[in-house]
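Take this structure, written in structure tokens, and hold onto it; I'll ask about it next.
Omission of a single protein chain aside, the complex is shown with its protein chains in their original locations.
This part shows chain A:
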Amino acid sequence: MKRRQWLHMGCAVCASLAAGGLLAQGDLDYAPPERLARPDAASDEGGLWAMMDREEKNLRRSGLLLRDEQLNRYIQSLACSLAGEHCGDIRVYLVRTPQFNASMAPNGSMQIWSGLLLRVANEAQLAAVIGHEVGHYLQRHSLARLRDIRDKAALGQVLGLFGIAGLVGQVALNATAFAYQRDHEREADRIGAVLMHRAGYSVEESAKVWDGMLQEMRARDGDGATVSPLFATHPPTPERRDSLSAIAALLPGGSAGTESYLTRVSPFLDDWCEDEVKRHQFSESVALFSRLMVASPVAGLMQCYRAEAYRLRGADGDDERALSDYRLATRDGAPLAKAYRGIGLIERQRHRNSEAAQAFRRYLELSPGAPDAGLIRSYLESA
């Protein structure tokens, strides 16, 4: 067994022990604090809130916001089911950005990126992330981090007076700041799990979010870690997955809410998938679409976008893989214009003009006003 595998196994064992230990300490009986009052403007917390208020004002005007009323109402109500009496203080903003991310400001403004909405498979998985962010809010983690950094900055200045030894001390001090942040993430994961359990969601789904992320990371990096564990802002993904699995064993039951989630997000999946492919990180996209294809009512669309990722990556054998996916996506005549376009483009490159022309004609029938209609028509004319 390789050293890294030993390390991963060790992490998993530690995470399981930690999660088991939490129940013993009664940490899964989490009681949220009372509603947070607006802090005094002259305090450090008041300053932090004022800064975040300005950010939120800018965000409200952003062209990147997803403004669909129904989708916003749906996700806001999901956040409310987790936040309980804090619901009125938490404002969710959906941002069109193809990365997996959500963030919470201390003033109650939460951002959820479309890359995250694409990656979660059901309400429970989304609830896990929102619950985690609500956990940060309830425990006022931003303020604690601000104060920690301020205190450590002062100590760092003093250490700087002691030459090389001081420099080593400063590095160690930085590492403790990151460790402090990782502890907050662990606590937020735990609170998120408790909140989603109370709202009736399956905690088991929360571990699947991180399992999915791990698959994408492996597609990108192999087994190599890209961030030093000392200076990472979040705990390692395998640790988060394993500790959430352990918590799920202690908080059984609950629903996933797959159908209701997919019904609400389906109208937007095409745009989000397109944004994902534009990232040009094709191996990650292939891993993502492969995962989303499994037993999903949107399997055809995901298969079509996996084909897009293969076609654009263009590695050995990718054209065959793409063609196979495009054809499966359009079986039974499914009107997926992009798939016909893809078939046409690959067949054209292979000089199979008749097959290319047939696919292009179908594409233009389905999507006569497509931005690339002019280009495709020129290909048809020259076929």
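Everything that follows uses one rule, which is that a contact is a pair of C-beta atoms (placed from the backbone, for glycine too) under 8 Å apart; a residue touches a chain by one contact, two chains touch by 3 or more; residues count from 1.
Following the convention adopted for this analysis, contacts and distances are computed from a predicted model.
Asks: Quick one: the chain not pictured, UniProt calls it what, "Ferredoxin, 2Fe-2S", "Sulfur carrier protein ThiS", "Lipoprotein" or "Peptide ABC transporter ATPase"?
Replies: "Lipoprotein"
Asks: Thinking of the whole complex, not just what is shown, which of A:30, A:74, A:261 or A:282 touches the missing chain?
Replies: In the complete complex, the chain left out is touched by residue A:282.
Asks: To test your reading of the contact rule: which positions on chain A touch the chain that is missing from view?
Replies: Chain A touches the chain not shown through residues 58, 61-64, 96-99, 220-221, 224, 226, 275, 278-283, 312, 314, 345, 348-349, 371-372, 374-375, 378.
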